[in-house]
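Following this message is one structure expressed as structure tokens.
Removed: one protein chain of the complex. Kept in place: all other protein chains.
A and B label the chains in the order they appear, each numbered from 1.
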Amino acid sequence: MTCTAHQLAQLLNAEIIGPHDVTVTDAQPLDFAEGNHVSFVSEQKNFKALRKSSVGVVLLGNDLKDEIPPQELEERTFLLVENPLDSFIQSIQYFRPQRELPEVGISPKAIVSESATIGDETHIYPNAIIEDEAVIGENCRVMSGAVIGSGCRLGDNVTIYPNVVLYPDVIIGNNVIIHANAVIGADGFGYRLQEGRHIRIPQLGIVRIENDVEIGAGTTIDRAMAGETVIGEGTKIDNLVMIGHNCRIGKHNVFASQVGFAGSTTTGDYVVCAGQVGIADHVHLGTGSVYGAKTGVHTDMEGGKTYLGAPAEPIEVAIKAAKILGKLPDMRQQLRDLSKRMKQLQTQLDQTSSSESEAA
Amino acid sequence: MTCTAHQLAQLLNAEIIGPHDVTVTDAQPLDFAEGNHVSFVSEQKNFKALRKSSVGVVLLGNDLKDEIPPQELEERTFLLVENPLDSFIQSIQYFRPQRELPEVGISPKAIVSESATIGDETHIYPNAIIEDEAVIGENCRVMSGAVIGSGCRLGDNVTIYPNVVLYPDVIIGNNVIIHANAVIGADGFGYRLQEGRHIRIPQLGIVRIENDVEIGAGTTIDRAMAGETVIGEGTKIDNLVMIGHNCRIGKHNVFASQVGFAGSTTTGDYVVCAGQVGIADHVHLGTGSVYGAKTGVHTDMEGGKTYLGAPAEPIEVAIKAAKILGKLPDMRQQLRDLSKRMKQLQTQLDQTSSSESEAA
Partner (left out) sequence: MTCTAHQLAQLLNAEIIGPHDVTVTDAQPLDFAEGNHVSFVSEQKNFKALRKSSVGVVLLGNDLKDEIPPQELEERTFLLVENPLDSFIQSIQYFRPQRELPEVGISPKAIVSESATIGDETHIYPNAIIEDEAVIGENCRVMSGAVIGSGCRLGDNVTIYPNVVLYPDVIIGNNVIIHANAVIGADGFGYRLQEGRHIRIPQLGIVRIENDVEIGAGTTIDRAMAGETVIGEGTKIDNLVMIGHNCRIGKHNVFASQVGFAGSTTTGDYVVCAGQVGIADHVHLGTGSVYGAKTGVHTDMEGGKTYLGAPAEPIEVAIKAAKILGKLPDMRQQLRDLSKRMKQLQTQLDQTSSSESEAA
């Protein structure tokens, strides 16, 4: 797709400032955009990044119209819009229309148990496997190589990408997306040591994933020993995340890549974990708590706060401590100097006292 | 399944204290159990968690019979048993019987090389792939989408979950379980820099997994450059763990999720790594050593001790250091105060000396 700035302005219902005839071939983020690309500026502070960018056409909020630096006005075309991110997404979709997912019905090359139930408008791709008594809702896609274990129950509008494995009896709500090679419902990691050997504790619970959850590629969510491992409504989980058995994750949580939850941990709503965070077993993360990258949590955490470090501290404490860490060598030297001067002072004082005594 | 406390007591051969007629519908961990669930208390200290639980029926060790808090006696039914965890597992199995794994024989939809050997009572699921010269023992299951590479040798009672990939020539003992999407025997990560390019070092060794090992979903264990990568008997490995090439893991180790071992590292027996631990290459972890979550090890570690931190320290040292970290800002302030007071003292002393000299 290719158009002019003028045509794009029409498409986006935008006011145009600057040359109308620039050719636009793609929508790209500011850092990577070139002269015939469109990008967006949504905040005053983005003008700094804009300065470094080669972008030719810029989507800008109406409210920032009078803030455009004069130099920028000379060099680029601006399209004034209500919501720059919305318009940017619309532009991306214009230049790179999303590939439609194939509609294959129930492929004759899929392997579907006779006791499974498949809803209307649901597509089962070649080599997908639907085991006994599984129930799949309407308008779902189960892609190639995915395995839907016996007794699983999927809602409507569920997308299961290739090679995902659902162990038996996993329950999945509506509008759930599970990316390639994720594994839901594998046995929890539980053993007990008997006569020098680790004996498996049977893992007979299930996993329940509520509506509107998205789960990243390669992520693993283990089934409960008893009861349920739960991922609450609207929660979004990135790639290669581990959720241990019997965890109960609240609603609208966001977990970035490589986060790990040990077993039986619970979270409130709107909890956010940045990459590589680790959470110990049997703790609770309060609603609205946020964890910076690589944070390690081993105890209950109060909601509404941001934490960092291992062990986790309120972020302002952690940052303060981190800053001082670099000064430790100096502090040590200061200690030595003080110690030395103290000795000198002592000597001087002793001499003074004694000479005074003599004088007396 | 549903029963009364009385019926459950009979099933578990338990002495019953409290109401016999409570309906029990499921077995659940204490934290999540409700009024018509059964749970268990195995130690004195669990009574605290029991206080917060809504559980109706409690499995309790005979030895704790006289320790039950009076308030608990009023509110719940207790079933006295020899081993509460055992009885709890028995209860789980009663309420949620394990789904039997299908017995499909060698599915006509599996792809099995003519040169492969399959033992009696072994089940090869649809879409599983058994390559040339692979040998699989008796009473095994190779599930859908799993690939058993050429020349692999599996013992008896081995369970390979869906979409697991065994590269060629992997050797697996008896009673081994490998969960979905794990990859065993991929090439070790070895290159050498020649004229500005990283050139592959061929990885021609194998992986050998001994008896009674369990390997988690998405875990990767690389083949050796030469010789063997070994996972010792009875070792249990959780999800998303990485074991690098030429590692030799001892017997009965336990590695939690997201642990990573770089290459050529060895461990003794009964080594335990908590989540997200990282171990450098060419080091040795002594028998019975234990590593807290997120610990980073870059040198040989003495057995029988517990370590924490990155770099790893004996846990008591690490905890002490972590506690003091929070006090660093205070320490810095103290240093400044001391320095200031030292100067004042010096001034005072100099004046004293000089006035004394004058006096003299």
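Things to note:
The rule is short, and it goes like this: a residue touches a chain if its C-beta (ideal position, glycine included) is under 8 Å from a C-beta of that chain, and two chains touch if they have at least 3 such contacts.
Computed from a prediction, not measured in an experiment: that's the story for all the values here.
In the complete assembly, the contact with the undisplayed chain comes from B:S150, out of B:S42, B:Q93, B:S150 or B:T306. Seen from chain B, the chain kept out of the figure touches residues 111, 127, 129, 131-132, 145, 147, 150-151, 163, 165, 167-169, 181, 183, 186-187, 189, 191-192, 196-198, 200-202, 204-205, 218, 220, 222, 224-228, 240, 242, 244, 246, 248, 258, 260, 262, 264, 266, 276, 278, 280, 282, 294, 296, 298, 310-311, 313, 317, 320-321, 324-325, 327-328, 331, 334-335, 338, 341-342, 345, 348-349, 352, 355-356, 359. Residues of chain A that touch the chain left out of view are 26-29, 31-33, 85, 88-89, 92-93, 96-99, 102, 109, 126-127, 143-145, 161-163, 179-181, 212, 214, 216-218, 234, 236, 238-240, 252, 254, 256-258, 274-276, 293-294, 322, 325-326, 328-329, 331-332, 335, 338-339, 342, 345-346, 349, 352-353, 356, 359-360.
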